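The complex appears here without one of its protein chains, the remainder shown in place.
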Amino acid sequence: MTTVSTGSVSFEDDLDSDFTTTGARTSHSQRGWRRLVRTVGSGILVLWGAATVTFIAINAMPGNPAVAMAGGAASHPSKAVIAAVTREYGFDQSLFVQYLLYLLRLIRGNFGFSSSQKMPVADVIAESIWPTVLLTASALLLAWILAIASCLLTVRRGRFATSLGSGLEVLSAALPQYWLGILLLEIFAFSLGWIPATGGDGAVGLILPAFTLAIPLAGFMSQVTRDEFDLALEQPFVISARARGMSDWGVRLRHVLRHAVLPGLTLSGWALGSLISGAVIVETLYSRNGLGGVLLVGVTQQDMPLTVGVTLIVALVYVVANVVVDALYVVVDPRLRSR
Amino acid sequence: AGQPSSLTASNGKPVFGGTLTYLQDRSETCLDPEDGGDIPQAMIGQQITDDLVYEGPGGTIEPWLATKWTISPDGLTYTFTIKQGVKFTDGTPLNAAAVKVNLDRVVDPKTGSSTDGGYIAPFYAASKVLEPYVLQVNLKQADTALLDVLAQGYIGIESPAGLARGETKNCNDPIGTGPFKIQSYTPNQQVVLVRNPNYNTAPPGSAHKGPAYLSKLIWKIVPDGTVRNAALLKKQADVIYYPPAEDWKSDAASGIQILTHERPGSPNGITFNVQAAPLNELAVRQAVIYASNEAVNLKSAYFNTYPYVGSPLVKGTPDYDAALQGAYPASVAKANALLDKAGWTSRNAAGYRTKDGRELKIAIPYDSDAGQTAAEDLTLYQDIQASEKTAGIDIVLHPISTTVLDGLYESHKYQTLAGDYWITNTPDVLRTLFSTQALKFYGTNGDDYSNPKLDDLLNRALSEQDPSNRAALYTRAQELVSQQALQLNLYPAEERLAYNANVHGITADYAVGLPDFHDTWISKP
Amino acid sequence: MTTLDSSAALLGAGTSRPVPTASAFRRLRIGPILSVLFLLFLVVAVVDPSLLAHYQPLAVDPAKSLEAPSVAHLFGTDESGRDVFSRVVYGATPSLSIGLAATALGLAIAIVLGALAGLGGRVVDAIIGRILEILFAFPALLLALLFVTIFGASVESLIISVGLGSAPGYARMVRGQILAVKSSPYVEASYVLGHSRWRVLGRTVLPNAMRPLLVLATLGIGQSIIWASSLSFLGLGAAPPAPEWGAMLADGREFISTAWWVELFPGAMIVFVTLATTSLGRYLQRRLEGRGADA
Partner (left out) sequence: MTALLVEDLRVGFGVGSDYREVVKGISFGVSAGECLAIVGESGSGKSVSARSVIGLAGSGSRVSANKLELHGVDVRGYPDRRWRGIRGREVGFILQDALVSLDPLRPVGKEITETLTLHGWGTARTRHARVLELLEQVGVPEPQLRARQLSGELSGGQRQRALIASAIALDPGLLIADEPTTALDVTVQAQILDLLDETKARGKAVLVISHDLAVVARLADRVAVMNHGVIVEEGPTAQVLGNPRDAYTQRLLDAVPSAHSRGTRLSPATSPRPAPKRSSSVPDVFDGPTRSALITVDRVSKSYRGPDGITRTVVRDVSFELGVGETLGVVGESGSGKTTVARLVLAVTQPDRGEIRLAGQPWSGISEHQRRPRRRLITAVYQDPLSSFDPRWTVSRLILDALPADRYRGSARAARVAELLSLVGLEPEHADRRPLKLSGGQRQRVAIARALAPEPSVIICDESVSALDVQVQAQVLDLLADIQNQLGVSYLFISHDLGVIHHVSDRILVMQGGRIVEQGAADQIFDFPQHPYTQALLSSLPRIQKEIL
């Protein structure tokens, strides 16, 4: 890209050359700050809420919460251990004091000790968070690629392609992840043997789980993207672009796509939540290490500290993801920058 | 280590070197088998530790890390002589003091050894280092099962220096004298073991002395049986644990070998709570067994891969009484007769028997976690459920989470317990499961059964030093347990391994049927 | 005069392969018709399954275990020799009722929360908005797992947890809908005519805000069934031998290589229900929107 000698950013050239929209720059950055503060504030609020909900959950649990925190009845915690937990968590004090103590520990990053994993919860999470983040992130990316490809290739491409595209989308969205996973495993790992049955390591191991998570999600994404894509194709600005001599692909890629991804982008924050749900299933199915599997263990083995820890981390991931989505949204829709 | 219990086609000379990938069904939260005591732990433990004594075929006890021992006539004092010139893989020498540390640790409630702690702790008084390589163990009470228990992989002797690192460290990297040592451990994923190059304590049953043939053993956790089997078929694994029964036929067609080894102890079955109505009636318990058609149902559910066990003990257990195998032949007629006699005569709309307006209904709670309850078992229970219906007995299946199940077990508020079995190499398991002592102190008596007569038989057997007298006592105990219909016996716990044709020398130990890779080698495919 | 054959001759490629609106409508109808037919089949399966299935869903016959699909057993038999087709038919009732009940519960909660947020003024709206955001941070399955841990696994927990999990999404939409309707010109017109606040709420705002919920519900049922069956699949749902689809899937999983029919058919049922409800929902949605468009 060539920059014009005037020193200003050139508005020439490709999609990726970002035109900084103008206006009083200072006020923009002020607004940016305000938005950042607001986002972070509401993120903290969400985390606090999640912590509170889990606190309520611990207390709603049948039986002695101290026993639950010490690993549950099944692990036969000794009296001394229970007493220690009771002291640490203040189970002998009023609920309010317990709550404050609980929050204080969380703020200090002390998530406690996982009885089922025999490790500090923080270590368990540290070990399992990356595989899950990697899995969900690649699934999200893959879902986007599938959704966009489907829209680019099949929206208003003749009756057959269009019905095929929209049919496949509805079908994908209707596939239960675990069932899809089993089928994929049977076909690609067991029958064809293209992929190691145990998932394999690294990128290869990510393929089937990521597709399992991505395909139903892609179905959803591309349904909303398709609607928007279809609408945008008829927009006057698109016809204007055609009237300037732009080709169909040009119109689709340069004008329509950008509009079409917006509603899907809004969905992405939500999608991440659903991907984490899906990760519980997929990690079990493919015997992958990750937060989902750990969460399932935490819950079924009544490992309360672990469950609380994972829950809060998931909430944190959700919050961070939403901040990222917000930021991306502004990149795609620069109109928001000035709002 | 042990003796190949199924003949392995080992043509040609063993090859040194190579990596073997083994797929295990469940993960272990701690690699040290003494901390807790779940089977997966013992399976790993078997590779990295050796035991004090070795159990050979027929329950004979042979020297291993203890070269010899003496037992006082009252059965209260055992004096072990420890093998010299042995080092743990961290370099710590093995001696009497090291063994003492291990024994003291196992009985310490803080260690939380559920298996050995339970077997040894009630009898163990103290141990004393008489000489650097001589250890004296004193018991509070005679325990004829002690040596059998010491032969189990649950109590591998570990390095005192290793133990001193604390629980967390030791869990991740227990140190023994065994043929392998741990290289790396990724919880819930895999353990990488490498050969102990200085191994010089192969047990009597081993096919070869010295270090293991394999240079590396990759021990992966793959909970799904179908996946394990597919991986084996696709040669992505060399050996897998527990191939799904339905795949045996197709596996055999692909040249896959299967090793099975019945683990001694109490068979897998459904435990009846004799305190809970209607199972408090002996007639009902017996009727349920008669009506269950368990042998046929077992065959179908497990694709004919399990032998039916009708007796309270599994065949390989010392003093096993074969006569009880056919104690309850399948017979709906007998079940009906018993129930009619017991007053369960009227039937409700659904066709189930009732007495005083109460339906003859028995709930079977089971662990909803697919990793805990085998799918075949679930099929089996459903088939039994259908069979029981023919006698008018309503069986209800209750899936519940591990936690809730634990709570239920704790509270004894159940009618039955499904999938109950106890692996151990002594008939003393009867005491573990059915004695008043177990009910009151160990919490291992799931039947809530208490009978002074049975207690007496079992206690006498425990201190009876004469083998034939002891066998007679155990036979009487088994008869009583069988007659009382305390559980619906089904099949033995089995060690099952499937492996590719180029894997040789796979064995399972006699004590509790743990896989042993010391003699294993891989030929070029 | 020269008549140019079609638009293709004169128009650019981009517009020369159009989707004519008329045929688009024709195409749209196949889906809904098939969907309705399939749902009718399900209704029969719920009302009187014996009309469709010739075997008892629980009739075990170990001798016939894992038989491949045949005329006698359309979908084959399972590991206990039960007819898979019959189980699938009988399974419609529990599976659908879980899905329906969960959706209904989710919507009910959503309507209350959404209506409070939409109507209750700024503070209430802000509070409920935060609550929803917090609930969003608990992925559906996490919420369900927590719920099941606390209250135990049962069909009721399943329904409640799936319902709770889906509520925030619906609530957000209800709220948006109410806010949109509330600020719509026709509501203002109502006020201008001198109607009281409550009358406008009851007669205009709520009925109009709830209108799209039918579509939403239709779209939601399929997802609820999928979620509920996922939990069943994880072993937290219906107890065997009850022929619930999710539980059947969990059962059939290990036979995928040896007896695919045990796994395939219950799964296909879930997919078809979801497909049918979704395509019907989307059809209704387009109808609703389409009416606005032909103005």
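Think of it as A, B and C in the order they're written, each chain with its own count starting at 1.
In this text, a residue touches a chain if its C-beta (ideal position, glycine included) is under 8 Å from a C-beta of that chain, and two chains touch if they have at least 3 such contacts.
Small disclaimer: the values here were computed from a predicted structure and weren't measured.
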Under the definition given at the start, what are the shown partners of the omitted chain? A, C
Of A:E127, A:D248 or A:E283, the residue in touch with the unshown chain: A:D248
For review purposes, identify every residue of subunit C that touches the missing chain, sorted by number. 1-4, 6-7, 9-16, 18-23, 184-186, 188-197, 203-204, 207-208, 211, 291-292, 294-295
Applying the definition given at the start, please give the residues of subunit A touching the unseen chain. 1-2, 4-6, 8-13, 19-23, 31, 156, 234-237, 239-248, 250, 254-255, 258-259, 332-335, 338-339
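Just so we're on the same page, only the chains that are shown with their structure count from here on.
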Give, as an integer number of Å, the spacing between the C-alpha centres of subunit C and subunit B. 47
Here the gap between subunit A and subunit C, centre to centre from mean Cα coordinates and rounded to Å, is 22
Residues of subunit B that contact two or more other chains, please. 224, 226, 230, 369, 401, 403
For subunit C, what residues touch not just one other chain but two or more? 148-149, 234, 253, 256-257
For the subunit B and subunit C complex, residues of the former touching the latter: 224-226, 229-230, 244, 246-247, 250, 296-297, 299-301, 368-370, 375-376, 378-379, 381-383, 385-387, 396-401, 403-404
In their shared complex, subunit B is touched by residues of subunit A numbered 63, 72-74, 76, 78, 116-119, 124, 127, 185, 189-190, 193, 196-198, 200, 284-287, 289, 293-294, 299-302
Under the definition above, what is the set of subunit B residues touching subunit A in their complex? 23, 29-30, 109-110, 112, 167-168, 171, 186-189, 220-224, 226-228, 230-231, 233-234, 236-237, 369, 401-403, 406-407, 410
